[in-house]
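First up is the structure itself, then whatever we jot down about it.
Left out: one protein chain. Kept in place: all the others.
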């Protein structure tokens, strides 16, 4: 079933808005630009895509545009996780029909105290059973306050339609625990560029990285250098990217990522409320960080 | 504008499902039963109503049924908070048109690190500006990992269309800070029955209490006893209710609340996936707790 | 064995330093002043006494001075908890010999992940077995990141030499759980003045309150009003004290408590490093808070 190749770098792309509406042309032109940077594919409708602010119809439209804009050799993964199992199944099915190569499914998290190992295993199993495209688990405790254990990942890795996991906490030890416990074909992907080298050092096959929205070439280069065992060069580029990655994730979040995109020739624009756009002061700080990293 | 009276007890009611579909008849019969217990009103589409598992259309239908079933002297509050400001405005408007007396709006929380005081103030202000019914803020860090500060509540309490807050963490000191800092007509409501007396002791005007789904009379009695300064009797009933409240909230959650409803003559039923229904062992433990508290 | 009466208010007193040395005369004069305010006793060598910055010998000397300075009708409780069980036993024995009426024993916490229910039960049991004075458990997750469960307290409450618990998180629901599960003579004391009324409303017998260092009369008055069922007056004074309590605990900590003492006729002085003394700006804010509360 799984024809998607995860060995490489994927940006979880932002969703551009103009006057509060999805700007499909900007989405298309961003993807065209990204397609020339060595990326393996893109993830739409992820956390950096403000998926929680999109209606179901908007989600489908964004995916349609992305699939149309992406060249044939780029893979398109769609974020399809919802709080309810049933809604997740439905959205995954919609996205499969539209041509997504795989679905990235976040852990449900609202009733966090009840999201036991059993509940998570049940949820992902039922979703995978009902999906015609491969499923990627998505662990992102920063947003969900849930941390999927190696035990859960081990069980789910046996499912023929669960292909891998994106782990975004940046906990390299946890990545290693996953890798130690999963079935042979299951792929572990590092979910934050701050530990791209760290994640690859422990056996991750690729990365889904917010930073790759603004520094795709650098992410791809780190990936390549590690695969060529060019330790010192990989380390130096990794260190150089850490402040940029922190800026567009931990410090300034999605608004900062979009502001950085605007500075680097992509269309970023403003996030939807309640996310506030970056202030001028914040933009100036981001500009400084990009300059120090020689991205500007 | 605000004709709703919050001095009393409101259950955030569960949403009954049969075979995965909303069971509107059961919803109606539950409300009829609650209406004879001294409750001031009900909250639909809250956390205990599994609002995150309901589609927009289901939400409207549930509200319609509730308004139809509730006697004229009961107030109906609708949970209308969504992650995006725009979607919250739209749902609030829908609910107002359907006849809700007020809207309970949860803090947006997915991008928790970006939900600064400014972002929260902006969100609630814009929602209140665009609502034809009064807004109640909803602070529930157990689910959102966001704790609204007294400073934010103070600012928002000045808005003519923001009527009060439901505070569900059970932090009595925080309740006192809210009360110390809000405008005169702003109402602070305790959001968990474990500290009903504690909340009233510091000036809360009423409570929105999961426990009131299964023990409405007892909640109303505590409320009345405190208002009559019957300290000892209030304390004793409060202590008796604490284990029941812990069971139907912290320990067994919504599935446990629904199981307890089934035992006490209401229709509880099963939650939607990924919430798992209580096991037989858990049901037996809940039954024991209800018996000890003389509810069974 | 237990001749100590816990029905009332106890301040966990600060340790005064001059030029880095314990100022025993100031300690004595503070106690003399407190002894005229209706307090039931004092706690020395607690968190507000900077016990972690005192050598064993200093601890004994501070206790000696306190016992000498306290009138016969005031009880003196000594904080004797150390990380190791053996050291706790030894210090408790020393304090018993010096005349302390009871020992307040904090949960060991450095290896927090290993402080299981079994480990805590073992620790407190062995300490109580070897003590000639009654033991009070001390739950203070703000400093220890450990929260003693009602189950542990229930077991320990059966020990003839464990008299009660000071619970400092201010979680009124947890206080209720303790009270529901302990043996008849076991005393639950509220450990933060922000929920003094809240704690008493659920059955606490008294309070050990940092605020009582600077506002002993007010704390005693709240205690008395609640016992007289003067609900409204108790509520109003409680609300008035909340900002002061927050200032001398959560916001400015021990340095702030000491600064407030200096403003109110007690000797506060500076804390030991690494605690930094309050800045002039912070002192000015504290002064404003004291004035608003009519303590100044």
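Note that the chains are named A, B and C in the order they appear, and that numbering of residues resets to 1 at the start of each chain.
Convention: contacts are C-beta pairs under 8 Å (C-beta built on N, C-alpha and C of every residue); 3 or more make two chains touch, one makes a residue touch a chain.
Since the structure is predicted, the reported quantities are computational estimates derived from the model, not experimental observations.
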Touching partners, among the displayed chains, of the absent chain: A, C
Residue among C:118, C:185 or C:227 that touches the chain left out of view: C:118
Residue of C:23, C:98, C:250 or C:264 touching the missing chain in the full complex: C:250
Candidate in contact with the missing chain, chosen from A:165, A:226 or A:254: A:226
Absent-chain interface as seen on chain A, which is shown: 170-173, 176-177, 179-180, 192, 194-195, 197-198, 201-203, 226, 229, 231, 234-235, 238-239, 242-243, 245-246
Where the missing chain touches chain C, by residue: 20, 47, 52-53, 55, 83-87, 108, 110-116, 118-120, 122-123, 126, 142-143, 145, 250, 253-255, 272-276
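Keep this in mind: only the chains that are shown with their structure count from here on.
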Contact-graph separation of chain A and chain C, given in steps at minimum: 2
Most distant chain from chain C, judged by the mean position of its C-alpha atoms: A
Centre-to-centre distance between chain C and chain A (centres being mean Cα positions), rounded to whole Å: 49
Centroid distance [mean C-alpha coordinates] between chain C and chain B, Å: 35
Shared-contact residues (touching 2 or more other chains) in chain A: none
